[in-house]
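The complex appears here without one of its protein chains, the remainder shown in place.
Presenting chain A:
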Amino acid sequence: MSELKASNISMVFDEPNGNRVEALQNVNFSLKQGELLAILGPSGCGKSTLLNIIAGFLAPTAGRVSNGDHTLIHSGPDRGMVFQQGALFEWMTVSENIGFGPKMAGTPAQEIDAIVNDLLDTVGLQDFGDKAVYELSGGMQQRVALARCLANNPDIILMDEPLGALDALTREKMQSLVLKLWKETGKTIILITHSVEEALFLGERLFVMAPRPGRIKKQYNLPFAEAGLTQNPRDIKTSPEFIATREEILSMIWGMEEEIMGNSQAVGA
């Protein structure tokens, strides 16, 4: 079907003190329908900025984002967003949160019920529909956020460190859930993470970004996400190929961090 395309995206922030931050410089990529892209990079390299531009929350200084034939300017229900935390509506029950998108679109109540029940099943929260969201654990809250996003049936799902606030065990379980949903729904997904392991395990494609100016430093096409649909996650993550790629990327990121530290020391001196 359609293709998500980012062409020559640049973003410059003018800080109040007169500094110019080149958050993104000339970023280009395209994603086919149903691809899962993971983005990795040191803090401040422009990952969130890029995602917010794609979501339509930020207008880039230059460049254009398009989905198929039409240019994406404003945010819209075609692109769903899952945040790290704090984006659920505490005054609504779990079900009301999930049904929010359809309700805003004027979907009849019965249909909303059906959608919500279906999604509660999908994310394994059958018995929690009437609970308040603040009564749930962090992992469960992220399941609600995923379900709420899916209820709108977006073309593209954007996730900014969706599992970043979870403990290691919950995180592994949620990674498998993301893969399962990706497979079942065939959505295009862009996922930002700080975890190299997570990026390798989930990203069918992987961008490693570098800071100052923010840019895509290296791209990978990886087999692990596809394998994760059928094989045991632990087996994949301990396989020699996985470990080799992980070490390669880790040393690349460490290199960047050292560069940043070196630069800032030079500036300070």
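Note that a contact is a pair of C-beta atoms (placed from the backbone, for glycine too) under 8 Å apart; a residue touches a chain by one contact, two chains touch by 3 or more; residues count from 1.
To be clear about the criterion, contacts and distances are computed from a predicted model.
J.: Mind telling me which option in "ABC transporter permease subunit", "4Fe-4S dicluster domain-containing protein", "Dihydroorotate dehydrogenase electron transfer subunit" or "Phosphonate C-P lyase system protein PhnK" is what UniProt lists for the chain we can't see?
T.: UniProt lists the chain left out of the view as "ABC transporter permease subunit".
J.: Pick out which of A:G34, A:G63, A:G76 or A:G139 touches the chain that's been left out of the picture.
T.: A:G76
J.: Please identify which residue in A:E15, A:D69, A:E90 or A:D127 touches the non-displayed chain.
T.: Missing-chain contact among the listed residues: A:E90.
J.: Provide the residue numbers of chain A that touch the chain removed from this figure.
T.: Output for chain A: 52, 55-57, 75-77, 79-81, 83, 86-91, 100-101, 104-105, 132, 134, 148-149, 152, 154, 158.
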